[in-house]
Structures are given as C-alpha cells and as structure tokens.
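Every protein chain of the complex appears in place save one, which is left out.
Then we have subunit A:
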Amino acid sequence: MPLATAPGNGITKLTNCRLVRGSDLVWDDIWVSSATGKILRSQSTFYDELILPDETIDLGGRIVSPGFIECQLNGAYGFNFSTVLDDMSQYVKQVRDLNRRLVQTGVTSYVPTVTSQTSHLYKKVLPHLGPSGRTRVAEDGAESLGAHLEGPFLNPGKNGVHNTKVLREAESIADLEEMYGAKNINPAVAGTALPIPVKMITAAPELGQMTKIIPELRSRGIVCSIGHSEATYEEASAAVAAGATMITHLFNAMRPLHHRNPGIFGVLGTANNNNDNDNNNSSRPYFGIIADGIHLHPATTKIAWNAHSAGFILVTDAMHLVGLPDGTYPWTNGGEAADHFITKKGAVLLLEGSDHTIAGSSIALLDCVNNFLRWSGASVPEALRAVTATPATMLGVQPAKGSLEAGADADLVVLDDETGAVEGRGRSLAVHQVWKFGAKVFDGASEAEAGEGL
C-alpha cells in the first residue's frame, strides 16, 4: 500500500492545470486517489461520498498528461532485457531498478522488448517480464504491460542488427510455443488466472505459415505486429486481414515505399471498407515511429502522421545504452555470450564494424514527442496522444491506461511547457512531476533543489 499510513483518504486534487482531453488542453481540476490508484469522478466523490481531498496542489498552469506508454524498449541504464544472468534474481533486481528510474522520464507503463534470441533465453527471461502492475505499488515505478517479442520469426533480409543465425520460420503455433515456452504464450498451458507474460509479437508474415498463425495469437490476447519483413502490399494486407494490428518501427527494416508496389506502408493507404463485417480486422493498423532524427527523416515522420494519425505511436526502440556515456559496449545478440559490440556516439548507436547499421536508439520518449512537435506542427495534445491514448488502445489496456477520464489508473505526467524558453528550440515539453497510481513518484522541482543544495 502506497503510504497507507498517511492520515486521511489519500485523495489529492491537482488544480490550476491543463488536462489533455482528446485533442484539447482543458483547464480543469483532477482528483486522484492513492488508496485506489485511480482517477476519481470528483463531482460524485463530493456529493455522494462527502469527501474533500487531503491535499490540493497548484500546478501553476502546467500540462497534465496521462502517463506515457512505451511500446518498444530493449533496455536502459546499462541493463538489456535480452540478457541471461547466472543468478536470475539479479535479473529481477535489475528490472526493478530500471522501473524506478524509467518512471522519472514520464514513462509509467511500457512493453519490455526482447530481440531475436535463442529459445533458452526466452524461457529464462519471459517469466520476469510479464505484466507487473497487479500489485499497484506506486514506488515500484514504471509498470510492465507484458513483453514484446521482436523475433526470431523475422525475415533474414531485413534483419537490421538482429543475428541472422537465430532467425526462424514458423509452420504452426507449436513452433512458437516451442521457441518461447508454451506457458509464456498459451493461457491454457499457463494454468493460472494471471495474464501471460507476452503482450506482443513482431513477426514477418510472409515467412512460413505466420499469417495463418496470427488469429490464434490474437485469440490469446497477444498483439501481432508486422516488422523486419519483406512483405509486399498484398502480403501485409493479408496479415492485417488475419488480425495483425500493428507495424513495428514503420519504414525501418521493411521494403521502402514504391509507387507501384507500396509494400507494408501501403496498408495505411487502404480504404476502410474491406471486410466490413469483421470490424476489427478491417481497420488500418497502428504503427511505431522512431522520431529520433536518425532512423527517419522528419518529413517521413510527418508523412506517416498525415497518412493515419489515429494509428501513430511514438516509440524509442531504445537500447540498454540509453543513459550511458559514449563508448563501445559489448552486446549479447542471439549468442550465449556477449559476442557483438555497439558503438555509442551521442544519440547514435551503430553495430561495430559497420558504418550504417543502426542498432536501436538512445533517446527518451519525451524527446521523441518534442521532435515530433517541432517537425509536424501537431498540437501538444495530438503529440501526447501518440504516447498515451493510441498505444493504450493498440495494446488493449484502455480505459485503464492512456486516459485522464475518471476510473482510469492515476498515472500522470505533469509537463512544463518550455516553448520559447530556449532560443531556437521551438516547442518543447519537460517532465515536472510524475504520478503513479495516485502517488507522486518524481518531482523535478525538488530534485533541482536537492541538486542546488549539493
């Protein structure tokens, strides 16, 4: 229980702030409860329960956004989710540390991503990466919504930095169960009421029987994403019709758009009228965009936004090197030992021995939002939607996440609007406070004071 010993009802009222509501910033108060971890319907709390908040916090006109949701995070602060440690209790501890640090960047929920690895690694790490918000402890920091398996059923021609030696083709769901461990992707085998650890799988639909496997994965509550794929427009459309609802880092690791063969990107140009009876499968998929200025040209980002803004999700694809100094770092990539090296130079990560193979990013999600704000001319609520409401809907965690409506989890980011504060930077947001389950877990103002005190 978060600070359950505090007297009173644990209700905090945030006032003098602008809430992200749809495509508007609305001046309104928001009431959160650390007892239930949820956003309250303030009016009925007042009239029906006759309760006033314990505390009222004046946010001085700042922006309140739902907590950010990161859909592709490979690791951070020197820890890589695709790692097997001799002592797996150390792994658990590292994940916990990462969660507590990650939440300070405004990311309150995320999907830990495991790259193409051997079956051994999946079976070792997946039990530790499943949904972690059940306990609803604010101090635990960022919450896993379930793991994202990016591989190994990927196209060797579009492997990016994935190790081609471990890539496989799947002929049936059994191949996936064997690879990942049946209890990790099959609720029937898991035999528990708890959700299975895997939330999302990226695969190349044109390989093996993957397209035919998609409906089965969907029925198990797993999001299927097209990525690292040579799929043509027709193959991608078939995958979408079968139930794929996401495209992993659009434009990267897939065929480029050709006007006579638009490839995977072309799916976003589909009219919404095929398969009208099958309501979900007919809609255009969501897609991840890495707005770090390296993976994609700003204009490309804008084109994707214009093509299908309702499916636009900003992701970092950040590696474990995020937050570390420049240098060359060892990396376990499919093998049992650290057999590869990544060179970090500023925000650019390159596979050692190559000039142009990008090995993920090292950018924070809020920086992606700021980049996108500057490049696209989108409004602040629109840009924030790409890291809140849209990913929440994609992952099926609405209305608990990605929303400021009453009844949603009280995961909040309070943002400073620093537009114009720094010459030449244009529009820019900065994290002021982060709230998780109705309790404040990060305060930039007090951190700054503490820093000055030293």
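Keep in mind that, in the parts below, a residue touches a chain if its C-beta (ideal position, glycine included) is under 8 Å from a C-beta of that chain, and two chains touch if they have at least 3 such contacts; residues count from 1.
The rule is short, and it goes like this: contacts and distances are computed from a predicted model.
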Chain not present in the shown complex, as UniProt names it (candidates "2-oxoisovalerate dehydrogenase subunit alpha", "Mediator of RNA polymerase II transcription subunit 20", "Glucosamine-6-phosphate isomerase" or "Geranylgeranyl transferase type-2 subunit beta"): "Glucosamine-6-phosphate isomerase"
Selected from A:Arg41, A:Lys158 or A:Arg218 as touching the chain missing from the view: A:Arg41
Residues from subunit A at the interface with the omitted partner, ascending: 29, 41-44, 46-52
